[in-house]
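Please read the structure below before turning to the comments.
Heads up, one of the protein chains got dropped from this complex, but the rest are sitting where they should.
For reference, chains read A, B and C in written order, and residue numbers begin at 1 within each chain.
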Amino acid sequence: KAASYTDSSDDETSPRDKQQKNSKGNGDFCIKNIKQADFGRREIEIAEQEMPALMALRKRAQGEKPLAGAKVVGCTHITAQTAVLMETLSALGAQCRWAACNIYSTQNEVAAALAEGGFSVFAWKGESEDDFWWCIDRCVNVEGWQPNMILDDGGDLTHWIYKKYPNMFKKIKGIVEESVTGVHRLYQLSKAGKLCVPAMNVNDSVTKQKFDNLYCCRESILDGLKRTTDVMFGGKQVVVCGYGEVGKGCCAALKAMGSIVYVTEIDPICALQACMDGFRLVKLNEVIRQVDIVITCTGNKNVVVREYLDRMKNGCIVCNMGHSNTEIDVASLRTPELTWERVRSQVDHVIWPDGKRIVLLAEGRLLNLSCSTVPTFVLSITATTQALALIELYNAPEGRYKQDVYLLPKKMDEYVASLHLPTFDAHLTELTDEQAKYLGLNKNGPFKPNYYRYENLVWIVFEVVKEIIFECLMPA
Amino acid sequence: KAASYTDSSDDETSPRDKQQKNSKGNGDFCIKNIKQADFGRREIEIAEQEMPALMALRKRAQGEKPLAGAKVVGCTHITAQTAVLMETLSALGAQCRWAACNIYSTQNEVAAALAEGGFSVFAWKGESEDDFWWCIDRCVNVEGWQPNMILDDGGDLTHWIYKKYPNMFKKIKGIVEESVTGVHRLYQLSKAGKLCVPAMNVNDSVTKQKFDNLYCCRESILDGLKRTTDVMFGGKQVVVCGYGEVGKGCCAALKAMGSIVYVTEIDPICALQACMDGFRLVKLNEVIRQVDIVITCTGNKNVVVREYLDRMKNGCIVCNMGHSNTEIDVASLRTPELTWERVRSQVDHVIWPDGKRIVLLAEGRLLNLSCSTVPTFVLSITATTQALALIELYNAPEGRYKQDVYLLPKKMDEYVASLHLPTFDAHLTELTDEQAKYLGLNKNGPFKPNYYRYENLVWIVFEVVKEIIFECLMPA
Amino acid sequence: KAASYTDSSDDETSPRDKQQKNSKGNGDFCIKNIKQADFGRREIEIAEQEMPALMALRKRAQGEKPLAGAKVVGCTHITAQTAVLMETLSALGAQCRWAACNIYSTQNEVAAALAEGGFSVFAWKGESEDDFWWCIDRCVNVEGWQPNMILDDGGDLTHWIYKKYPNMFKKIKGIVEESVTGVHRLYQLSKAGKLCVPAMNVNDSVTKQKFDNLYCCRESILDGLKRTTDVMFGGKQVVVCGYGEVGKGCCAALKAMGSIVYVTEIDPICALQACMDGFRLVKLNEVIRQVDIVITCTGNKNVVVREYLDRMKNGCIVCNMGHSNTEIDVASLRTPELTWERVRSQVDHVIWPDGKRIVLLAEGRLLNLSCSTVPTFVLSITATTQALALIELYNAPEGRYKQDVYLLPKKMDEYVASLHLPTFDAHLTELTDEQAKYLGLNKNGPFKPNYYRYENLVWIVFEVVKEIIFECLMPA
Partner (left out) sequence: KAASYTDSSDDETSPRDKQQKNSKGNGDFCIKNIKQADFGRREIEIAEQEMPALMALRKRAQGEKPLAGAKVVGCTHITAQTAVLMETLSALGAQCRWAACNIYSTQNEVAAALAEGGFSVFAWKGESEDDFWWCIDRCVNVEGWQPNMILDDGGDLTHWIYKKYPNMFKKIKGIVEESVTGVHRLYQLSKAGKLCVPAMNVNDSVTKQKFDNLYCCRESILDGLKRTTDVMFGGKQVVVCGYGEVGKGCCAALKAMGSIVYVTEIDPICALQACMDGFRLVKLNEVIRQVDIVITCTGNKNVVVREYLDRMKNGCIVCNMGHSNTEIDVASLRTPELTWERVRSQVDHVIWPDGKRIVLLAEGRLLNLSCSTVPTFVLSITATTQALALIELYNAPEGRYKQDVYLLPKKMDEYVASLHLPTFDAHLTELTDEQAKYLGLNKNGPFKPNYYRYENLVWIVFEVVKEIIFECLMPA
C-alpha cells in the first residue's frame, strides 16, 4: 500500500529504529518515510517556481562551480524552500549534510524527497529533545566527513560543534547564521574572543529586514487567521500591539480587508506614524472589552496579561506575530478554573467559568510559523542571501575576513534584490554617466552606503567605530 | 479506537450498508460515522459565534414557537452553518429531515453531530448519483411523516416531490429556495401555471446579493489562492475577467495586497467603473502572456479558452470565481499532448510538451466553494433570511400568498441586516418625526422601496407589470 | 490697460447698462467684460482636454449635422465645461442662446469667450433676482428667434416659457432637463396633464448617478477641504453622516488619506455595508465631542443641529456634501451670543462665548459646488448625455415620444460610457456569437436591461405601474 500524503498514523516506529534506503540503495539519512518522496518532490517543484534567484544561480553554475569542494553542514527548518536551497548548493558544487533546527517544523515528505535525491538528511516532524541533538550529531560526526562550512539557524549546530568537536573549526572556513538568536550568540562569542572563524550575519541584511517583516506579515496575518478560524475580516475590531515593521504589515492588511484597527505603542515616533496612517492609538485597556481580535507584534514580554484576557469578550481571538513567545502570558491561563478545549490543530478555546471563550492560536507561539505558510518568494530572498554568503566566505582570499561577525556588503544586498526583479518583469533604470557623477555614485551601485542597514543594528556601528579607534591607537 | 478528525480511510463501507445509532439509541439517519459527532459539535460551536442573528432568533423563541407544528424537509449543503440553521429551526418549534444538495460538500463530522443531536440527516461526502436521490427520498418518504414546508437549494428536492409525490403539495404551505438555478425553475413552473404552492425567492434578497458577492469574494479569493498555492500576492500581475460585484471584490482585495490587476469587461459602464477604480481595462490577449494569475468572474462561458491557455507563461495560476463552471474551457485541456499532474487536493499542474506548467485550481469549478471557506458571517445573513422566509410562509394568513414566487418584503431584508449590526457594536441612527416626514418615510423603515432589489432581477418587473396589465384588461 | 484675470474692481457698472461688442462687431449678448475673452478661451481649451466624448462628437459632425436647424435655448451653469458643450452643439449645427441657472456660478471670462465666439450669452457672476429673469427672457424673447429645443438645469427656463410664452411650445420639439428639481417639476406637469412636449430626464441616467456621486465626491471632498482649510487629513477623526453613494465616496477618500472615519446611518442595509467596509457605525452624539471634521451626506434635514454644534470641540470643521442645504441647521447659529468671523472666502469661524471656534464651510451649502472644482471628466459624461438627448429628441420620428418624461435608453447610457473609454486607453472585450447567445444578449448591447437604473428612480416605476393600471381600468 502506497503512503498517502497526510497519513502517517500507520507507523509509530521512531525513524531512528527504522532501516530505510532510497531507490539507489543509499541509506545515509534518517527520516520519517522514504515512500513520501514523490509528494515531497512536487512541493519542491512548486517552491522552485517562486525562487527565481536560486534557479538563476544554478544556471550560472553550469560552468563554474563556486562551491566545488565545499562541505556544508546545515541546520535549518526542513521545508520545500530549504530543499531548493540545498539542491542549489549541490548544483554549485557543495556536499551537504543537514538537520532540523526545530523539532516540529520538518515537512516529512520534503525530507523524503531530499533523501531520495541523495542528501544526508536527519530530521522528522515531532523529534524528541534527544532526537534533535542526535540528528545534529549525525550531520557532523561521521567518518570520512570533515565539514568546512556551517549554515546555521539559531546557533544550535554551531554550539554543538563548539562543545563537542572544537577541533573541527580548524578546517572550517566560516559560519553563515540567519536568526536573531544565533547572531546574538556569535557576537557574544566574538566579544569574548572565542569566535575562531569568520561569520556572516544574514539576519540583518536589509532585504531580510524589510521583506521578511513588512511584506511577509502583511500576507501571513490574513492567511494565519483564516486557516485557523475562518474569521471574516470585514467589520471586525482588531487591536495590534506594536507598530514596528511587523505591526505595520498586520495593520495595513487588516485595514485593507475592512477591519477597524487600533494600535498600541510605547515609542512616540512609531505612535505618530500610526496616527498619520489612520489608526487610533490607544492603551490596551481602553479597547480590550470591545475588540474581536488581539495581535501582538512587540518583541516584548507580558504584553497581553491575564488581567486583559479576563476582560476580553466572548469569542475574542488572541495571537502573536512578534518575535518572542512571551508576548501573551499563556502561563497565566493554565489555572484550574479555566478549561482548555482543543478545537482544531493550533486552536484552543480557553473557557471561563461563566462560559466565555477565548480563541487562543498556536498557544501564543508565532502565528505565521505555526499556522500559515510564509510566502516562498520572501524565503527566496533569505535563501539567496545565505547561498551568496557561503560563496563569499568560501572563496574569500585569506585575510579578507577575520575571526569576527560580518554583514554582507550592501552591494550584495542589492544583488540579491536585483536577482528577484525579473519575477516581476521589472525594469531597472540605469544612471547616465552625468547623473552618477552628480550623485557621487558608481553606476552599478551600491546606491546606498553600507551603513544603511544600521537602522536595525546600531550597536554594531559602535563596535566598528570602537574597533577602528582601538586599532588606530594601538598601531604596534 | 476513537475516530480521528481527518481519518476515514479505515472504512470503505457505504453508509447505506451500515447500522449506526446515536448515543440515545436513535438510528433514523444515514451518515458516514456517528463517532465523529464530537468533532462536528466543535465546528458547530465555532460557527454559532459568527451567526448572531440566528442565536438571537433562538432567544426570542424561548417564549413563542413560531414554527411549532412545522415539518420542514430540507436539501442544502450540510455544513456547520446549516447545522446552526437547523438547530435554530428546531428551537423555533420545527421538526426537520435533511439531505445534501451536493454530493461532495457534506462535512461528515457535522452530519454526525446533527445525527447525535437527534436530527434525521441523510448525507455524506462522496455520495454517488444514486445515493443522492436515495437520501432525498429518505427525507421525504417515510412513514408517519408528512412535510409541510420545503427548504431547497438548487430545486432538486422540489423537483423530486413534484415527480414522485405530487400529492404531498396539498399539505405543503410553501417553498423557500436559495439558489439562482432553483429560483429559475420555480419561475418556469409559475409561468407554466404548475406551481401549486407559494415560493419565496431568497436568492434575490438584497442582503444576499450585496454581501454574498462583494464582501464574500473579497475575502475568499485571497483565502482560496493561499490555501491551494501559497502564492505571494505582492507584485503579482493578475487579470480579472468581469467587473461585476464578484470581480469588484476580487480586484479590491488583490490590489490591497499589492498585486497589479488588469480587468476585462464587455459592458462599457462596468468598464468605466474599472477605469475609475484604478484598473487597466484590457482585452485578455493583451496581457495573457505576462500575467501570473487569471481569475474569471463573468458568468459567461468559454472566457478562458485553449488559445489563451497555450499562451500563458510557465506557472500561471488559473481559477474561476464566477457563477458557471464553463468559464474556463477545461475540456480543451483534456488532450493527449498535455499531462495532468495532481499536486495537491484541488490543484492540478497541466504540463505542455515543452515543460510549461499551468496551475489549474478546482478543475475550473468555483474556487470559493472548493478551496476556501465562505465566511460564516456571510452565510449567517442567508440562513437568517431562510429562517424568516419559513416563518413568514408558515404563519401567513390564507390568501396573503398565492401560488407564485415572492421576494421577501424589503422591510424583512432590513430586519435581517439590523439583526447583524450588534456583531459590529454598530449603532443605527433613528429618524426624528420631522425628518421622517421630510423624507416621506416611516421611522421604522422600509428605507428603500421594495423595487430596490430589481437591479438584479429586472425581468421580474416586466412579469409584474405584464401581470397587472393582464389582470386589468381581463377583469371578468 | 488690459483686463486682468481676477480684477474687475474697476467696474461696478451693471452689465445691463453697458454697451459691449465683440471683435466682429456683434453685440447680441450681455456679460461682465468682453475683454476677458482670452482668459476664458484658455479655460475652455483646458476643459476640452478632459471632454473627449464631446470632441469626438464634433469630429463626427464634420460630415452630417444632426442638429442642423435646431434652435436651442439653454439655461445652465456658465462654465468652461458648458462652453465646450455649447460649442459642440454649434458644431453639430445648432444655434444657441444661453442664460445662467444660478446667479453666482457664472465664470465671467468664459462668458466673455463665448460672446467673443459669437454666442448670445446673457450671464454674469452676481446677478440680482431681477437680472436673472431678465437674462432668461433675453434668451427666449428676441425678434426673429423661435427656439425649438430647451436645455434646462433646474426648470426655471421651462417655467418661464410656460408662464410667459406658452405658445412657443407649439414649435418646441422637446426639453432636456438635468437636475433633480427640474425633473420633479416635469413629472408634476406630466401628472397634471400639462406637459405639452416630450422631455428627457438626464438626471437619472445611470452614468450620471454612478459617476457624479461616487467618483466625483471621492475627489472633491479632499479638494474642497484642502482649498478652504489646508487641513491635514492624516490622523484626523471624521464623522460622515450618511453612507449612500456620496458618503461612500467621501469615506473611501478620507480613509485612504489616513483619516479615522466614523459613519452614521438610518438604513440597516447601508449601515451593514459601512461596517463591512471598515467604518465604525455610531450615533452622532457618541463621537461629536471628539471629531475634527463633520461631513453631511444624507439628503435629509437638520442632521447637524445646534445641540451637536454646541458640543463640538474647538476648531471642528463642519461641511455639507449632501443634496439639500438644510442638513446643517445653520439658522440655529445666527444667534446673538455667537460671533461669526469670515476668515477666508467660503470659510466662517463661528465663535462661542468661551472662545471655541467652529469652522463652517460654505455656510452649510454644498461644499463641492462652492469650494472645489468638479472634475471636468465627470461633467463631460453629463454634457455628452445632454447632447445625445438633444439629438435624439430633435431627430426622433413623430410619435416615438409623446408628451411625457423619458429616460434615455440604456443603450445610450452605454454609448456615453463607451465614448469615455478611450481617455483611459481602455479596450472593451466583445462577446463572441456563442457567448452572446449563451447570455441572451445582443453583441452590441444593451448589456443590462433598461430598468437597471430604477434603483435610483423607483418611484417612477410606481408611477408607470399606476398609470398602466389607471389606463387599463378606464379604457373608455
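Note that a contact is a pair of C-beta atoms (placed from the backbone, for glycine too) under 8 Å apart; a residue touches a chain by one contact, two chains touch by 3 or more.
All values reported here derive from a predicted model rather than from experimental measurement.
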Filtering A:Y215, A:F233 or A:Y308 for touch with the omitted chain leaves A:Y215
Given A:Q49, A:T264, A:Q346 or A:Q386, the residue that touches the chain left out of view is A:T264
Which listed residue (A:S128, A:N302, A:S345 or A:N395) would be found touching the missing chain in the intact complex?
A:N302
In the full complex, which of B:I260, B:L284, B:A387 or B:L441 touches the chain missing from this view?
B:I260
Answer key for A:N148, A:T207, A:Q237 or A:Q346 versus the chain not shown reads A:T207
Residues of subunit B in contact with the chain not shown
234-235, 255, 257-260, 275-280
Just checking the interface: what residues of subunit A touch the absent partner chain?
206-207, 210-211, 215, 264-269, 271-276, 280-284, 286, 299-303, 413-415, 417-418, 420-421, 424, 426-432, 434-435, 438-439, 445, 447-449, 451-452, 454-455, 458-459, 461-462, 464-465, 468-469, 472-473
Even though one chain is hidden, which residues of subunit C still touch it in the full complex?
4, 6-7, 9, 42, 45-46, 49-50, 215, 218-219, 222-223, 226-227, 229-235, 237, 253, 256-258, 290, 314-315, 341, 343-344, 357, 372-373, 375-378, 423-425
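Convention: only the chains that are shown with their structure count from here on.
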Distance between the centres, which are taken as Cα means, of subunit C and subunit B, whole angstrom
41
Subunit A to subunit C, mean C-alpha position gap in Å, rounds to 57
Residues of subunit C engaged with two or more neighbouring chains:
275-276, 280
